[in-house]
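There's a structure below that I have some questions on.
Apart from one protein chain that is not included, each protein chain of the complex appears where it belongs.
Take a look at chain A:
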Amino acid sequence: MMQHLIVLPVVLPLVVGLILLRSRHGAMRTHRTVGVAATALLVVVAMLMLARAAGGEVTYYALGGWQPPFGIVLVLDRLSALMIMVTSLLALGCVIFACAGDDERGSNFHGLFQLQLMGINGAFLTGDLFNLFVFFEVLLLASYALLIHGGGKSRIQSAVHYVVLNLVGSSLFLISVGVLYGATGTLNMADMAVRLTELPAERAGLVTAGGLMLLVVFGLKAAILPLYFWLPRAYAAAPAPVAALFAIMTKVGIYAILRVYTLIFGEQAGVLEALERPWVWWLSLATMVVAGIGVLAARDLRLMVAYLVVVSVGTLLAGIGMGSPEAVSALLFYLVHSTLITGALFLLAEMIGLQRGKAGTRLVKGRPLRDGRLLAGLFFVGAIAVAGLPPLSGAIGKALLMDAAAPWQQPWLWPILLGTGLATLVALSRAGSTLFWRSHDGEPSGEALSRSRWLGVGGLLAASPLLVALAGPVSDYTRATADQLADPDVLVRAVLSDAGESP
C-alpha cells in the first residue's frame, strides 16, 4: 500500500467522485457522509506523504510502469507534499461547511467537489508538462460546474467570462507545450531541465518564447495584474464553499510558476536562467497596489475577500520575483496562511450574509445579527490574520518576506507590502463596523446557523493561531523545501535514475 501512496491523492477523489456522480439520486445524507469521509481520508494521506517527503528524499511513481522520461510520472517532494496538505485541510473545512445546505442547491455537489480535488492534487504531483495541462483541465472543468452550482444570473454571467478566458488560456498552454517539446524533444520536466543544458544556441529564442508563454498561462490561473480581472467577480458570485476552495486555485498557478521555473529554468539553463523573474517581480508589486485599491473600493464583503485573494497572490509572487531561498521559504509560509484564512473569510462572509437577510453581504446598514457577537469575534480574528497584524500568522509571514528582500528590493517591497496591509486593515475595520455596529434598531432575525457551518469556519480560522504556535517547525519545513527547490539536481537525479519504484 505504501508504495502506491503517491497516486492515492489522485485515485481516491476520482473513485469517490465517480461513485457519487453515479448515485446522484441517492440520499443526501449518504453523499455528505461519503464526501466528508473521503476528504478526511485525504487529510490522512496528505499527512503520510508529508512525513515521507520531510526527510528530503524525492520519490516518484511511474504510472503504468513506464519508466521516465518515456512514461508519465508523479513526483513527490517537499513542495508537493506541502501543497497537498494545505489543499486537503482547506477542502475538509469547505466540505463540512457545505453540508449545512449549500450542497442541496444544485445537483452533484459532492461528486464535483471530489473531481475538483483530484485535478488540484494531480497538478501538484505531476512531473510531466503535458500531464500538468491535463490536470489543469480536470480541475477547470470541475470548477466550471461548481461555479454555477445553484444557478442565478450573476453566477452564469461571471461563469461565461471565466470559462472563455480559461479556454483561451488552455489553448495558449498547449501552444507553449508544443513549442517547448519542439525545441527540447521531451515533456518530462526533469528531462527537459537536463536537455536545456545542451540546448543549441539557435533554439534559445524558441525556448524563451515557450517559457514566457507558459508564464502567461500560469499568470492567468494565479491572477497576476493584467490577467486578474476575471477573479473578483467569479469568486464573489460563486457559492461560499466553492469560493473558499477556489482560494487554492490561484495557488495552483503560483505552484506551477515555482515548479517550472525553479526546475526547468534553474541555474543549469545558462542564458535562460530565471527568465521569469523580472516580469514576476514588477508585476507582483503592481498587483499588490491595484488589489489594495480594489479592497478599499469594494462595497460588498464577498468582493472584498475576493480582492484579498488577489492581494495574497501579489504578495506570494513577490517572493518568487525575489527568488532567493529565504524568499521562497517565506512565501511558502505565507501561502499556507493566506490560503486557509481567505478560505475561512469566504465562508464567514456567507454566514454573515445569511443572518442579515436582504442586505446580504453588501456593506450597508442592515438588520442586527442574531449571533452578532460570535460572528464579530471570528471576523475580528480573520481580519487581524489577513491584514498581517501580530500576534497572528499573517504578521510572521510578512515579516519573513520583508526580511528576505535584498537591499535593492527593500525600498520597493516594504512600502507596498505594508501599504496594502494598511489598506486591508482600513477596509476590513470599516466593513466590520458597518456589519456589526451600524445596524437598524429592532429585533435580530435571520436563520440560525447550523453547527457544521461553525465547525468549518472555526476549523479554518484556528489555522492562524496554530501556525503561530507551530511557526518553528513549519518555517523549518518551508526552509528545507526552499533549499530543495534551489537544488533541482536532487529531483532530476531521483527521477531520471532507474532506481525508482514502479507498481
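In this text, a contact is a pair of C-beta atoms (placed from the backbone, for glycine too) under 8 Å apart; a residue touches a chain by one contact, two chains touch by 3 or more; residues count from 1.
In the analysis below, contacts and distances are computed from a predicted model.
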Record-based protein name (UniProt) of the chain missing from this complex, from "ABC transporter ATP-binding protein", "Heterotetrameric sarcosine oxidase alpha subunit", "Na+/H+ antiporter subunit C" or "ATP synthase subunit b": "Na+/H+ antiporter subunit C"
Chain not shown: contacting residue from A:171, A:410 or A:450: A:171
Touch with the omitted chain, as defined above, among A:11, A:28, A:44 or A:160: A:160
Of A:141, A:274 or A:289, the residue in touch with the unshown chain: A:141
Selected from A:26, A:56, A:182 or A:357 as touching the chain missing from the view: A:182
Missing-partner contacts on chain A, residue numbers: 130, 134, 137, 141, 144, 148, 151-153, 156-157, 159-161, 163-164, 167-168, 170-171, 174-175, 177-179, 181-182, 187
